[in-house]
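Okay, here's the structure, questions in a sec.
Apart from one protein chain that is not included, each protein chain of the complex appears where it belongs.
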């Protein structure tokens, strides 16, 4: 018995997210990858490799659509890319030289299985499959409008809104229809679409979400990060530019800039946490930026200590930078387990800090009797940090000094990062001293916004025209937030529209 | 890892069907059942029971949508109803007093898993779920038109066309939108729809497909056959009439006849093969009709013989009628196995008639040395019949006289019955003597069309206004066949439209 | 994740059985089939076909062991034979020209998955796989003895006891070891064993359980019933005789009779209920015996009525016999559904007799206003019968006369039939009039023991040396019941031994 979908719950559109109580990490919702123009029937295999490298951007579900002449083959799965698309029968199951894929965090419950991408539509101009990383800030506004016009939705994903906009465009050519749709959406996005004859890539006007272009033999590749190109064996050509639409077909690559020019403003959190350390994002090595964050942190928040210990894996480069700058030895004082163990039963005694212990184990031999500088990439709610701090103390540390390699997180995101509400963000609700006390540390330090800009290679933040998307630290959102505005000014909305609003 | 769908192949819309080479039975595509107004959270359980009784109308996939206040819960599964919806957690998984369900034959390959019903749409007037038995004869015409207007399809099912027509209706009230959609569709259909506040049932203008209305305590029930009402424990109220729309809500039942009155013309094959013998269809006992078919057959095609043997289970009532009329003893000369065994490997020797033997085993003790009258409900391609005849002879029968309780099948169906193409129908391609020789029988007889009408309680067929849908025997189709006409007059069509045509 | 076994619970050995509350049928625990000497790698496929035909003897689990030169391949599954062994890869998965298989009812819970046969052991003389139908009456006695000597058991099956007896035999040749083991076991059994060089079959000294021998080309086949030979396409050679050991190897078939000659006494319940109607058991057609039971029943318990209605499928031949003898028309007044639906939720109203309705639906059109003779093969607890009687009345029957084609069941079985305890057997606890009242029928009649013997072709029962095993009707057990005696004289047993006793 194959169970198609556990429950399609409607009509309320939650865009809630499921996570462990103990999991305090921000999450990015997606990674995308596409290929066009290579060897016969290799499209799906290349995209599978690319998605494998992008698995850190969303590890709970994945999908691929391949195109063979004018026939699409789409598979969408829960679970890792290797399990879903690792088999040797992939070229047979999903033939064609062109393919597009997506990897994502699954959202709550079975109700949302349909949100797995790529999304497909059979238009009168032929089929189209779309994968999307990011978030539209006018998603609900557009969705309500489309439903009122008689469109039927199967998911609550941005991609389907874009598909409907394309389907309803009156333009004759698919690229024009695609641009018609882009003209109506707002927010941060990196899109990859496949039609029988073309691959289309697009990045939002500010370049909030990343997208890179590579070459593999005769084929063009689009991917969220360069690590996907490395995995595939492709050569990095360049970043897709902010506001750019690239079209790849038999005539090669065409670059379009259909909208007025604006300055780019890529997302800083890609450097702080999301991107893989071996990726180069917007021309900057992620590993290098993180190490410089550690150097800056050591300069801004020095301390007398015996060991610098990272929270693995994301804290490692900053800890190396901190250790180098401060001269304090770097040690693997916390061991990370790579096996999942989220739902273990907690015995009634002896396992007070079980949650954190499932993933991070203190290494007593380097902590005992030591003054420890603990380096994390960021501090969100602080609930995980305090458990780690306690574990480090329980392993014998005499002092614990916590350092965050990014500034205090004060504001929620609406461009594809899954972060808690403002009232859950520790830095938005406590003074520095209250935080220190809550986190049970001897001292606490955050990298400054200016320090972060310097780690990015800038001399500082240009307040009149900030070089990066940084609202989580500054409250300075780079775009209008239409859905949010409607929600807040909700009095003039119908009940129906209200029920559709995300609670974010 | 949950695999959502094996492959969504597009854009060509085949409506092909998968079946065993040895399976010579016509197939009906669906059974439907809905309930409204009973005890809290019992809707899905009642519909599950109803579908269980309708399993013979489609045993390979099933789905239920329940409505709880304004929230829909939909599950669609491959496999039997008992496996999919038998669990004691059903009321929790699928709460609400209202539900609608569907059981169907699965169509070819994984590509069509999405065709499992009920189909759901979230309209701006609220959600709606639809289950459908039958076939639209202008399906492709409507689907092409809707795609050209920007509708996105997820399946190749009639139900989705109807949903899009409802979604695009400009009427304010859901019942009016539903009738708007009915005004555009043609063919044979029995529809059951659920909205948060109403259950709607509809039967095509000729009543080709059956639909009955029952009462279970305070609840109303709609189902394809009365056996579903019996299973549930509901009381039979009446047949939904041809061209009638029934609306059940807090105000009780409302009957609408939105279209001009026509004479009913229900499908004869429901009596010949599809409906369960304990059902009463359009006021006639199916078992009684079948027995009378056997009586008529004995009158029209008498023979000297020792035993009357049915092809179980569908040939049993006609064989009892034949035995009674002829005075020849009735015996269970063929035993039917109720275990699936379709894909067994055939050993290299000794198992010449393996295919038929998996399902039907000759009972040597009643066949040996006997002159056998073998009664089947119908003969389609003849390939199964000849295997049965050989098996009966191999078990020692001295003569085999084959009798079909229905007339020769000469024409394909377009109203929801899955039958082979005309060039596969034995009676359409051979003379009576050629058939007899092909079937390797000593004599062969079919009930006449007039005889069948008499078994239905009529004095005969009214050629100017036939009382029943009988084109498979007569070639007299009860409606226009728009898709078919377009296909045949295809010169003026675009290539695209041609590619969408069913080959039927 | 493959789950090997849900729970191995030990050390208490229950031999309990799981069944629906509504399922009132006796159950036979097994069917066996083996083949030796045919085409390369066809052994497993032939046995799979044979098991498919024997599925009625146990439909919840099945297993096959094939032998390829000196390598065994064993698979054991929950579910039907067609699901487990229907794939085209079977010859590859399970190569070899020799194979042995088993089909069984699963016993309670996951704890007993290990009891699925065939059982395999790697002896110092080479491997051996054994399949067994029946029950040892000294099972616990032997098992306790073997455990005390250091044998380790993986199951609670008789087969494993036999394997340990073979493993511990000091004889050099496998056939002698096998006979050594037979010398120690008591009860009813049909055994098929495979070693790398031989297939061995054995039937208990009284021939309680059936076993037949057939030929398929060059291969020999052993099976529980002739219907398996028919399915495979094999020719029936003869029954394996009571107390006979047949050895099939390169030198052909050797028949051994290692134990003193006794008169055969086969089980009557094979004719009453278990065997398939198209099987010939111990030289008698099962269908023929059942029809004669119906004739006898009509003679012993005539009644004025309008229709004779069988409880399908097992009551059909006796009902035909009754109808023929009495001249009352036979009608399919109860329709049997062949879809499983055991765990459906029961709605709160309208479905009082839900349990019986899942399997048997009354056919109102032949019951309404009629005096009905209802024919069942046997009446065990009566709980199912009363539900059927009520359903028949609810469908309009004016009178219901129940007839059992076998005598009253008064005693439990210890030879492989799963029947309720004596205090659950209606006939053992009520007078005839109490039963009639309990069953809510107008009259009640059972075939007499003498009538049953006459249906078997005997002139009557020879009380001094009964021709058949018939203790369920007479209390006359054909063998000693050692485990039972130990249980009843349990005062001198250790606690440990007591804990191992079956509660039967």
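In order of appearance the chains are A, B and C, and numbering begins at 1 in each one.
As a working rule, a contact is a pair of C-beta atoms (placed from the backbone, for glycine too) under 8 Å apart; a residue touches a chain by one contact, two chains touch by 3 or more.
What you see is a predicted model; the values in this text were computed from it and never measured.
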Fill in: Visible contact partners (per top-of-document touch definition) of the missing chain
A, C
Discussion item. Touch as defined at the start, partner being the missing chain; which of A:145, A:363 or A:443 qualifies?
Written reply: A:363
Worksheet item: Among A:253, A:332 or A:410, which residue is in contact with the omitted chain in the full complex?
Response: A:332
Discussion item. Among C:59, C:74, C:226 or C:275, exactly one should touch the missing chain; which is it?
Written reply: C:74
Response to the item:
Where subunit C meets the chain that is not shown, the residues are 1-12, 63, 65, 70-80, 83-84, 93-94, 113-114, 116, 120-124, 126-127, 144, 147-148, 150-154, 160, 163-164, 167-169, 496
Fill in: Touching residues (missing chain, whole complex) on subunit A
38-39, 42, 45-46, 48-49, 52-53, 55, 59, 80-83, 85-88, 90-91, 216-217, 227, 230-234, 276-278, 280, 285, 287-288, 316-317, 320, 324, 329-332, 335, 337-354, 357-358, 361-366
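Note that in this section only the chains that are shown with their structure count from here on.
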Worksheet entry | Where subunit A and subunit C are represented by their mean Cα positions, the distance between them in whole Å | 61
Discussion item. Nearest whole angstrom, what separates the Cα centre of subunit B from the Cα centre of subunit C?
Written reply: 37
Discussion item. Using mean CA coordinates as chain centres, what's the gap between subunit A and subunit B in Å?
Written reply: 49
Worksheet item: Which residues does subunit C have that touch at least 2 chains other than itself?
Response: none
